[in-house]
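Here the structure comes first, spelled out in structure tokens, and everything after it is commentary.
For this view, one protein chain was removed and the others were kept in their places.
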Amino acid sequence: MNASAIRNIGGWAIGVPLVIALLGFAFQGLASFNSSFFFAWPYFIEVLIAGLLQGVMYSLVALGFVLIFKASGIFNFAQGSMVLFAALTMVGFIEMGLHWTIAFAITAVVMALVAVGIERLVLRPLVNQPHIILFMSTIGIFYFLDGFGQTLWGSDIKVLDIGIPKTPMFVGKGMFEGGLLINSFDLVAAFVGAALVIALAVFFHYTRIGRALRAVADDHQAAMSIGIPLKTIWVVVWTAAGVVALVAGIMWGSKAGVQFSLALIALKALPVLILGGFTSIPGAIVGGLIIGSSEQLAEVFLGPLFGGAIQDWFAYMLALVFLLFRPQGLFGEKIIERI
Amino acid sequence: MTAATLERPAPPAQSDASDASAPNPRRNFSEELLKVEDISLSFGGVKALTNISFDIRKHEIRAIIGPNGAGKSSMLNVINGFYHPQVGSITYKGQTRSQMRPHEAAKTGIARTFQNIALFKGMSTLDNIMTGRLLKMRKNFLWQALYWGPALKEELEHREKVEEIIDFLEIQAIRKTPVGRLPYGLQKRVELGRALAMEPDLLLLDEPMAGMNVEEKEDMCRFILDVNDEFGTTIALIEHDMGVVMDISDRVVVLDYGRLLADGTPDEVRANQLVIDAYLGVSHD
Partner (left out) sequence: MNLRALGLAALGAAAIATAVPVSAADTQYIPGLMYRSGPYAPNGVPFANGFQDYYKMINATGGINGVMIEYEECDTAYNNDRGVECYERLKRPEAAAIAPLSTGITYALIERATADKIPLLSMGYGRTAGSDGTVFPYVFTLPATYWSGADIIVNYIAEKEGGYEALNGKKIALVYHDSAYGKEPIGTLEALSKKHGFDLSLFPVAHPGLEQKATWLQIGRQVRPDWTMMWGWGVMNSTAIKEAAAVGYPMDRFVGIWWSGSEQDVTPAGAQANNYKSLNFHGTGVDYPAIQEVLTKVHDAGNGTGPREEVGTVLYNRGIMNAAIIVEAIRTAQEMHGKKPLMGEQVRDGFEALNIDNARLEAMGLAGFMEPIQITCADHEGTGRAFVQQWNGTEWKPVSDWVEPNRAGLLRPMIEEAAAQYAAEKGITPRDCS
């Protein structure tokens, strides 16, 4: 570990609490000026925690995008429908009477088959085509998976329950009146998200596939010429993205029911990606945390100023501001272009 | 000089620089490394190559020349498996097959560079050349995760090899520079470095000197000859600059409109009436 890395970590360790505290004081100030605003420190922390946990849920979706972007340099429009398709498939197997762990395993295999199918039928014929062509093809995949999944399993709203506890928890009752509310479901989701990220990071950072991935993303031809098996890489990456979609689908599906709307949460991943960088796995996580917490704080403490329901556009606005100052995102690779 | 008759009519001045370099002693090669037979390749009805047959022998420098659109790059792409010919066979290291696959080509010792440089733009020179070692890395996953023991040793070995190549190509000064920032000539050199890092038996160079100035061309010629001499690497190259081709190559294949026009030593090719006609007949550029 070198000096700049230590400086970086130090910067984050000091910067993050500082920003949070400053935000808190800013809101507190706002509340003391205007009685229509409400502020209390325990409540602020509660919202912050809820936002961070919500952010993990966004990261789960964003991760799938990052994987495919890293491997092929394309924004996979179909990620949202992969989430829906995976969740629908898993529920379908559970409804057949299988235990959810078995259903999970089978669905993971199905997602691998989907990956093979996409590689064979869509990506292989398009090798060396401009990225925009590949992007367009993912739009096609979106509609196909969306329709195919619903044709196969029906468009009814489905219940997915794998026994994650949902009761509200209150911690630190001695410290604050009423304690701090933490949602146990979100906590479980956060752990799952963290585990997934660690697994992916290890897999892609420390295996030959990880190195190959960067090369493939940069230049297909060159990657092939140094002996990287492009097709294998694509299948591996799309499978990984499929499994990530499955996990995201389970988490979101057991929250909101498995239904068409799941395909729309992909929209939430976009600001996360802009913030964190399209090519960075840690970026997807940190981006998710920042988007999740700041949009919740904005909705709760600034929402009254705008009549509420601001969290969606707030997330995009934050992403836009970032785009102006750091187009490659927090953790993205520097964009180098010889002009 | 006789080369002048082969020059394309337009810019005859170009060849002067390379004429200055030492003429290559004609050598004799007998062992066949690669042979293409009867290759035909078409894209949706458009014929790119028709019935091409020739061979590449161990340790020689083999040039493929021809006017623009003659099918030179297609030929190279067939050899390293980017294109799959509809007809014909490729015999490489004694094994005959109807088509090559890029991954297999790389594994069995075929490396290449591209006409329009294909480097990993975000990575440094060092990292780019390091990717050439990818296939040679054995230890991975947990070993690398721990960055310890055999993996560390292996990594160091690869680094050593890469540093050798950097020294050889005289690009120490730009080791850490992201290649996207380098001038064109240096990028071409880095690309050569990445190919060399694969320690290839057969090196395919697609217009290694295109767009270079006189000085850069001289350097590149030197590197090609040195690679051939010192590492004993067989080289197949496509080049527009006729003077260069005639000076450094042992044997030359001439293509025109996807057909084989001539095949022989530079002197033989130079004297071939068909070749002269092809170059003088139509202004191709």
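Each chain carries a letter (A and B) given by its place in the written order, and its residues are counted from 1.
In this section, a contact is a pair of C-beta atoms (placed from the backbone, for glycine too) under 8 Å apart; a residue touches a chain by one contact, two chains touch by 3 or more.
It should be emphasised that the depicted structure is a prediction, and the values quoted were computed from it without experimental measurement.
Looking at the complex as a whole, the chain kept out of the display touches A. What chain A contributes to its contact with the hidden chain is residues 38, 43, 46-47, 50-51, 54, 143, 146-147, 155-159, 161, 166, 168, 181, 183, 185-186, 252, 255-257, 259-261, 264-265, 268, 295-296, 299-300, 303, 307-309, 311-312.
Please note the rule applied: only the chains that are shown with their structure count from here on.
Residue ranges on chain B touching chain A, taken from their complex, read 80, 82, 102-103, 105-107, 111-112, 114, 118-123, 131-132, 134-135, 137, 140-142, 144-145, 178, 180-182, 194-195, 198.
Chain A contributes residues 202, 206-208, 211-212, 214-215, 218-219, 221-222, 224-230, 333-334, 336-338 to its touches with chain B in the complex.
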